[in-house]
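Submitted below is the structure of interest, expressed as structure tokens.
What you see is the complex with one protein chain gone and the rest in place.
This part shows subunit A:
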Amino acid sequence: MGIDGRLTVAMPKGRIFRDALNLLGEAGLTLPRELVEDSRKLIVEVPGEDLSFLLVKPVDVPTCVEHGAADLGVVGKDVLLEEERDVYELLDLQISPCRLSLAGTTDWQPVLNPKVATKYPRIANRWFRKQGQQVEVICLNGSVELAPLTGLADRIVDIVSTGRTLRENGLVEMEEITRVTSRLIANRASYHLKSRQIGELYERLAQVVKEEGGLQ
């Protein structure tokens, strides 16, 4: 965490990065040219402003913020739900909308010992328990759509935005678990120790996404 007035923002590489960058631009932040997704530099400072960015994997954004490596972070609600970190969820940035859904092959039939493959084991476990169903959750790190095709699992829980990937792999969306957009999150201590700076940045972003009311 930066000392005194300096704010550090953890940015997720990948799906959300471009949308998040545009949003910061719309909020009137000066963005350095080095702030690109494939930047080799992992810490990018904004010249002339008390602001720097950390470029990390999306799943690491809440961890960085919880432990104070960054004061603020931009991250998808899917990751927040999965990671359950002790952070402030300040603002729905309404970017990169998609949904977390249960999907399976078109001819799916209930099986005796259901298996579900996912990158989101905690979300999947919670959701199935809430439905009163016991399933075995298999954790995969990518190409989750392969699981039903190879018999690794009979269904999957994954992010769906247009549904194209599902269709191309012969899968259909069966149920929506939750809607996902990106959020602005804050470290607990920073929220109080840097309330003025965070409040200002919050207000600039809130204006863009038309959220009324401030934090102070």
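Rule of thumb we're sticking to: a residue touches a chain if its C-beta (ideal position, glycine included) is under 8 Å from a C-beta of that chain, and two chains touch if they have at least 3 such contacts; residues count from 1.
Please note the rule applied: contacts and distances are computed from a predicted model.
Undergrad: Would you kindly match the missing chain to its UniProt protein name, picking from "ABC transporter substrate-binding protein", "Anti-sigma factor antagonist", "ATP phosphoribosyltransferase regulatory subunit" or "Na+/H+ antiporter subunit D"?
TA: The chain we cannot see is recorded in UniProt as "ATP phosphoribosyltransferase regulatory subunit".
Undergrad: Of A:Asp50, A:Glu89 or A:Glu200, which sits in contact with the chain we cannot see?
TA: Missing-chain contact among the listed residues: A:Glu89.
Undergrad: Considering the complete complex, identify which of A:Ser101, A:Thr118 or A:Asn187 is in touch with the unshown chain.
TA: Final answer for the missing-chain contact: A:Asn187.
Undergrad: Consider the whole complex, including the chain that is not shown, and state which of A:Arg18, A:Lys41 or A:His67 touches that chain.
TA: Within the whole complex, the residue contacting the unshown chain is A:His67.
Undergrad: Quick one: which of A:Asp38, A:Glu168 or A:Glu212 touches the chain that's been left out?
TA: Answering carefully, the residue with contact to the hidden chain is A:Glu212.
Undergrad: Go through subunit A and note every residue touching the omitted chain.
TA: Touch set of subunit A with respect to the missing chain: 1, 3-4, 63, 67-68, 71, 84, 86-92, 183, 187-193, 195, 211-216.
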